[in-house]
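One chain of protein is taken out of this complex; the other chains stay put.
Right, chain A next:
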Amino acid sequence: MDNTILIEKSVIILVVFAITMLMAMYMTLAERKIAAWIQDRIGPNRAGKGGILQPLADGLKLFAKEEYAPDTPNKFLFVLGPTISMTIALITSAVLPWGDKLHLFGRDIILQSADINVGLLYIFAVLSVSVYGIMIGGWASNNKYSLMSAMRAASQMISYEIAMGLSIIALLLMTQTLSLREIALQQNGMNWNIFYQPLGFLIFWICSFAETNRNPFDLAECEQELIGGYHTEYSSMRMGFFLFAEYASMFVSSAILSILYLGAYNYPGMDWAVENWGVNIANVIGMLVLFIKICFFIFVYMWVRWTLPRFRYDQLMNLGWKKLIPLALFNILVTAVVILLLK
């Protein structure tokens, strides 16, 4: 392997990491601002102009707080919990294509950390282990509320992962590939998957809410019943990591949604832009378009949180097992029959 590709990939990894962190930081501010807007308040506006420095102030506060650990025999696992949460939230972005390619220094740079053949499966593998952080942290806290919360998170995860996987199988029948780069390239023009898989998109979207532990599926951190849920016993930056991981995984899952269903970095007239304005400008616009799509999904996450009430736990399980899974199976059947008829 030559050194240039090593440098190139390192730069991409660093930039993706930095953007994910920055987005997660400013999503906390966006959440508070949107909440304020929906509830007809002003929101945080003291730190910096219009509250723009609020995330920095929050971070500084979290770092400066006392690091307190409960009396538990599992100190190591207690620290491991937030660490796993954060790691898993960040490594998903390794296979996501952020743009087609740039032409710099006489070589084509593919805007993706790793184009593996099984990109989609990689995402599922990471998602299936993402709840371990909450589970281990909640269990090691030695607190019954934390344990209840961890159990809720885990069983919710197991239920919704199935519907999510089934909705993806219908998409796979169409795309015939597991590589995310190829899925993105196939959606060139207005050939977006959402027009062919509206039901699959809806199921995947609902399941992403459950996977990221967001309202209305945030029973794991239901304050009225479980105090703070799995992070009750955490303080200082350890709790910050749990919260931060949630925002990072929201960003990544919005990116997955946009890449799989909403045409990734493709926009109408991209081919025209490549011909007339060159590869670089067309792809920079493409990246911006992907970013706008991601921001749209993030906004909907927050909008839903401040609009809908929480589900009751049995309602959540009923929705997962009795509605979403049969719907997803039906979706697979219809997709398979249509593909067979069109052949």
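The rule is short, and it goes like this: contacts are C-beta pairs under 8 Å (C-beta built on N, C-alpha and C of every residue); 3 or more make two chains touch, one makes a residue touch a chain; residues count from 1.
What we mean here is this: contacts and distances are computed from a predicted model.
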{"item": "Name per UniProt, for the chain absent here [options: \"NADH-quinone oxidoreductase subunit J\", \"Glutamyl-tRNA(Gln) amidotransferase subunit A\", \"FAD-binding protein\" or \"Putative spermidine/putrescine transport system permease protein\"]", "value": "\"NADH-quinone oxidoreductase subunit J\""}
{"item": "Residue of A:Ile109, A:Leu178 or A:Val289 in touch with the missing chain, whole complex considered", "value": "A:Leu178"}
{"item": "Selected residue (touches chain absent from view) among A:Ser10, A:Asn45 or A:Asn117", "value": "A:Asn117"}
{"item": "Which of A:Leu102, A:Met151, A:Met237 or A:Leu329 contacts the chain that the document leaves out", "value": "A:Met151"}
{"item": "Given A:Leu77, A:Leu185, A:Ile285 or A:Met317, the one touching the chain that is not displayed", "value": "A:Leu77"}
{"item": "Residues belonging to chain A that touch the chain removed from view", "value": "77, 116-118, 121-122, 124-125, 128-129, 131-132, 135-136, 139, 147, 151, 154-155, 157-158, 161, 178"}
